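The structure's right below; bear with me while I get my questions together.
Just one protein chain is left out here, and the rest sit where they should.
We just call them A and B in the order they show up, numbering each chain from 1.
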Amino acid sequence: MEVTAVTEILDTTLALVFAWVGYKTTRILWKYTPYSYPNARIRAMEARLFNEQKFNELAESKTLNNFIINLEDSDYKDYLANISSYDAESIEKALDTALADIYGLMFKILPKRVNPFFKLLLQEWDVRNISSIVKAKISGEPAVNYVIELGTMVPKIKAMADAKSMEEILVILEGTEYEEIYQGLLLGEISVDEFETQLYRMHYLKLLEYASSRKDEEKIILEEFVKLKIDKLNILTILRAKAHNLKADVIKSFLIPGGTINKKTLETLLNVDDLSMALAELDSTKYGNIIKNVREEIEGDLSVLGREFDRYIRERLGELTRFYPLSVAVPLNFILQKETEIKKLKAIAKLIEDGIFPEKIKDIVGELT
Amino acid sequence: MDPIVYVSLGAALAAGIAGAASSFGVGIAGAAAAGAVAEDEKNFKNALILEGLPMTQSIYGLITLFLILMVSGILGGNFKFKNPSDINNIIKSAILLGAGLTVGLTGLSAIPQGIIASAGIGAVAKNPKTFTQGIIFAAMAETMAIFGLVGALIMIVTGVGF
Partner (left out) sequence: MFKPEEMAKIELISLGRYKDNLLTYLHEKGAIEIREVDVKFTQKDVPNEFYRKATSYSISISRLIDFLKTHKKEKGGGIKEFIFPPEKEKKVYKYRGIEQLIKDVEAFLEKVEPEIKAVEGKLNAVQTGIERIKTDIAILELLSALNIEVEYLKPTDMLEIVVGLVERDKYKPLMKDLRETIGNRFVDISKELKDKYLVVFVFLREDYEKANPVLAKHSLERLEIPEGEGTPKDLITKYNEKLKEKEWELKKAKKEAEWLSEQYYEEILFYHELMENERDKAAILNNLARTNMTFALTGWIPKRNISDVIEGIKRITEGKVYINIKDPTPEELDEIPIKLKNLKFIEPFEMLTEMFGVPKYNEFDPTPIMAFTYSFFFGFMLTDFMYGLIIGIVAALLIKGHKHLRDGTWRFANILLFSSFFTMSLGIMFGSYFGNALDLAGFHVPRLLDTMREALTVLEIALAIGLIHMFIGYTLGFIVKLKNGEIKDALVEQLSWMFIIIAVILFVISERYSGFLTPAEGLFVVGFILFVLSELKNGGLAALLIISDFFGFVGNWLSYARLMALALATSGIAMVVNILVQMIWGVKIGAVPIGIAVGIVLFIGGQFFSTAINALGAFVHSLRLHYVEFFGTFYSGEGRKFEPFRAKREVSKLELNLDLKLKA
């Protein structure tokens, strides 16, 4: 062989090696660097999540005053420092603000390529608020009681709760994405239940669309999360409908597309006779394990399933966190844990206000996990 | 190519690639350190030590650079392999290039090491007891760089000699 040929082969090999190494290195850097800061910060915050002993101490508080004092060495201190009166409602409001700030922080520290998801998650509170306000207005209850001061449009939500008529709400919703669906409700084209379903459907489809538009790990994690949420909602809808003996095609209109349960299982679920048969059908899906342990309780009270499902979603995200330590799974997992913590705190505050005994509070709160 | 090009390329790539990789590694871990400290200042010491781990690759690169400069006589101002028509000079300078490349490319392990250190800082922030484990995990990634250095050293000492 000519010397030049050897040199050329060597040069080409070198070029190839460098191109490959360069490409791989950039990919790795692009993938992990943006998560470095938020991951460490969130882990440090996870270290401050309350453990069982802390909840027990809180449950022992006896008075709301003590409850607040017991929270003074925590991150909630600043939020609780400014409340004017020591009642469960203002504590709840303060805790909601804390949660809203967590969402805001996630949005701020996470990389741009994924942080809109957290804004979308925050919108779920808008959906929840709008549907509860509308439901309250229709049944003539004071809507203010149902408002949770969280979400992307809190001032509008407050104005809606204060609104005197349904038409005023329409004016406020004008220009938002909820306008069209609400108009349908006003014109009598859809019922209140359908209104709620459509709101959630729109929201979940938006989440799913965003999740599918991501790449690699982010796509895997976000899609799994959204699909789990959709499955939860669908299964709960079906079971609730079964408990009320609704027809299959009626239930069908309430389902949200995009979940992981396949069509066939859904069809069978829709057409079985009663709740226990539906539960038996679900045994064959991956959610069988959730149902197995609490089947009897579920048949009495469906909210047990909702809780179990939430727990399953959290566990699954915990697994994802361990599998992808530098990824969007970490903040997602943290948000869910924080939401649970705040839910528990609210429950404790409410129960203390109602004068429930500490032992009983511990039991009730223990069930929330 | 002229022998001087091989030799200086070898030295430059060893220190250059390894150094750049180290800085990326330290950069990734440093961002995590900043995050951990932002929440709790007590994490400072642990985070600092973990952040420093990906720095070693640049040291290996630097040592190789000096070794190459020494054996080739550039350090001292008397380049030994000046004559390009002597095939021995070409061979020796090519070996030095190879040695430099070995250290430079294995030095890229600083980037994954930085990623491991970053995840480790996160874990330490959550549970300080995992500090040693985090260090050991990060030290794992360095093994390749050490093998690279050992390989390069064998190349330099046996192939060229002092």
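Convention: contacts are C-beta pairs under 8 Å (C-beta built on N, C-alpha and C of every residue); 3 or more make two chains touch, one makes a residue touch a chain.
Predicted model only: the values in this text are computed from it and were never measured.
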item: Candidates A:70, A:183 or A:268 - the one touching the absent chain; value: A:70
item: Hidden-chain contact residue, picked from the options A:53, A:84 or A:139; value: A:53
item: Candidate in contact with the missing chain, chosen from A:31, A:119, A:135 or A:156; value: A:156
item: Where the unshown chain meets subunit B, residue by residue; value: 49, 52-53, 55-56, 59-60, 62-63, 66-67, 75, 132, 135-136, 139-140, 142-143, 146-147, 149-150, 153-154, 157-158, 162
item: In subunit A, positions touching the absent partner; value: 53, 57, 60-62, 66, 69-70, 72-73, 77, 155-156, 159, 163-164, 168-169, 171-175
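The working rule: only the chains that are shown with their structure count from here on.
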item: Centre-to-centre distance between subunit B and subunit A (centres being mean Cα positions), rounded to whole Å; value: 44
item: Of all residues in subunit B, those that touch subunit A in their complex; value: 21, 24, 27-29, 31-36, 38-40, 43, 47, 105, 108, 111-112, 115, 118-119, 121-123, 125-127
item: Contact set on subunit A toward subunit B in their complex; value: 17, 21, 25, 28-29, 32-33, 36-48, 109, 325-326, 330
